[in-house]
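Submitted below is the structure of interest, expressed as structure tokens.
Complex shown without one protein chain; remaining protein chains in place.
Chains here go by letter, A and B, matching the order in which they are written, and residues are numbered from 1 within each.
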Amino acid sequence: MDFNFWDPFTWIGEWLLNLLVGWGLAETIALTLLRFAGAVVLALVLLLIGGVLFTWLDRKLSARIQDRLGPNRVGPFGLFQGIADTLKLLTKEDIIPAGADKIVFNLAPLLVTMSVVGIWAVVPFAPTLIGTDLNVGLLYIISVGSIGTLGIMMAGWASNNKFALLGAFRTVAQMVAYEVPMVVVLLVPTMFTGSMSVHAIVEGQSSLWYVALAPVAALIFLTTSIAELGRAPFDLLEAESELVAGFNTEYTGIKWGMFFASEFLHGLTISALTAAIFLGGWQGPGAEARPLLGFVYFMIKTMVVYFGVTLLRFSMPRVRIDQLLDLNWKFLTPLALAAVCVTAVAEKLALATNWSRLGVHIIANVGLLILTLGALWVRARMVRRRFETEQMRLAARSESAAD
Amino acid sequence: MTIAQIVFLVISATTLVASILVVTSRKMVHAALWLVLSLGGVAVLFVLLQASFLAVVQVVIYIGAIAILIIFAVMLTRRMMYDTGSPINRYWWAGALAAVLLFAGLVVMLGQIPSITTQASALPIPEGELLSLLGTALVDVNGYMLPFEVASVLLLAALIGSLVVARPMERKTEEGDKR
Partner (left out) sequence: MHDQWTFIAFFLPVGFLAAAVAIIAGRLLGPRKPNPIKQSTYECGIETVGEAWVQFRIQYYIFALIFVIFDVEAVFLFPWAVAYNKLQLYMVLEGVLFILILAVGLFYAWRKGALEWS
């Protein structure tokens, strides 16, 4: 097949396949071998990018937001900072605390890293570039994420350290709590597409992005993803002043580096997922005929979301653990359930044309938002009234005590 | 032997060994982790049977929710850190004998059904449509609509029941604090 500039992915795949078949391998074996090679390449690229490039990007971004320079000595613009840090971590001593369960202790960072890297198998980079088009892609993402939760639990328990265990409990409680609205809200793009496959969801956004049809769902997904990741403003568990370092207190060297790098990679992962599921992934003018352009669109959208998430991280105060859990169970979960109900009914009531759907959904979502704000306002008024009566009672009591 | 059969044998062996280790581990947390491995093995078996939805549901619910619940429950007891001694009692041979007899009986019975073969048979409907067929059947009045709604009532009952069971401990501490 002649080289098509706009579709290098298919061209490379076919060229490699022809090469392997030319060497005498049967086609199925050649395909399997190619898949294996693709898996290795993807995993290594992700780990290197997550560990090396993204820590640099995050530090530079955070520095500029905080009006300072960030890493600028190691390499041009400090680009090699990540490599320097990784080398430093590799040469640190690997201390295993006394009484720790060695196998579980060593297994935990591996599971957490595998869970984050595994999500990328179903992310559609371009119309012809995807790891695998699982037809249960969305639930696969959730399932692989929950293996990470288990890994964190193992890390906290195996450290034989009170603070690590407590940190692990809190982390797992937070992650598990925020998974509920996330899973519920993922029903909305499934309804629009009629499939759980991420590739199909991106393809289904050729006329309208789902963020326009279901803005409430998109916001809930982004918020719960950030909270599940443990990023600010939900990063109570890694705050330097709290609980030492949480579940990874006893981890040294590259094992700690794995937790750290997997967290940054997870940040990029949720940006990519939001871009794919709600912002149309690789969709854009001319993307279907030109996959390379689609890849560029996807990268741009991912980076926009990532910048937004990082900006959020450095501009909002930290949320307390009880506020965090209240926010989830008393606000996000009912809102997610309501959003699914409203979207389900609205989509059936709308006509099939784009403008009708857009109009009905916007009205439905705005109505939902108004109801939510109204409920919040009523509740705030109740709380304020209760607070004022409490104040009056205390004032009356202190007056009578002063007499 | 096809690749699928080899993978099946390896995964089944892993699952069985892990499940034996669940009941013979000395530390309860280890037992919980072996349980996770055996549940993962079952998920892979679902994949081999071309039931991708059930495989991911197995991981999401069993490993992501129930295993975490079990680990929390194990940690509610103080004894998790200690070696509680071997959990096997004196009559383990009776239990093992019963299990082996049951297994032999099942194999003989299943071997007599002609439609059970040594290779997974192809699904009558392509898998992509299977899920939407399931969805339609779940809400179809002539299908499984009633079990679907009853399932939600069952889940509600489970939620309320578990809260009722778990809360009396809270109330006692609340009364103690108020005093």
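Observations
As a working rule, a residue touches a chain if its C-beta (ideal position, glycine included) is under 8 Å from a C-beta of that chain, and two chains touch if they have at least 3 such contacts.
In this text the structure is predicted, and so the values were computed from the model without any measurement.
Checked against the hidden chain, the listed residues A:81, A:195, A:224 or A:365 yield one contact partner: A:195. Among the residues A:113, A:271, A:302 or A:365, only A:113 touches the chain that is left out of the figure.
Of A:99, A:286, A:308 or A:367, it is A:99 that touches the chain left out of the display.
When the omitted chain is restored, the residue from A:31, A:49, A:65 or A:84 that touches it is A:31. Take subunit A: the residues that touch the chain left off the picture are 31-32, 35-36, 38-40, 42-44, 47, 89-99, 106, 109-111, 113-114, 117-118, 121, 131-135, 139-140, 144, 159-163, 165-166, 169, 172-173, 176-177, 179-180, 183-184, 187, 190-191, 194-196, 244, 249-250, 253-255, 257-258, 321-322, 325-326, 329-330, 333-334, 337, 340-341, 344-345, 347-349. Residue-level contact of subunit B with the missing chain is found at 4, 47-48, 50, 52-53, 57, 60-61, 64-66, 68-69, 72-73, 75-76, 78, 81, 127, 131-136, 138-140, 145, 148-149, 151-153, 155-156, 158-160, 162-163, 166-167, 169-170.
In the analysis below, only the chains that are shown with their structure count from here on.
Centre-to-centre, using mean CA coordinates, subunit A is 28 Å away from subunit B. Put simply, subunit A touches subunit B in their complex at residues 101, 104, 134-136, 139-140, 142-147, 149-150, 153-154, 157, 169, 172, 176, 179, 183, 194-196. By the touch criterion given at the top, residues 29-30, 33, 36, 52-53, 55-57, 59-60, 63-65, 67-68, 71-72, 75, 127-128, 131-132 of subunit B touch subunit A in their complex.
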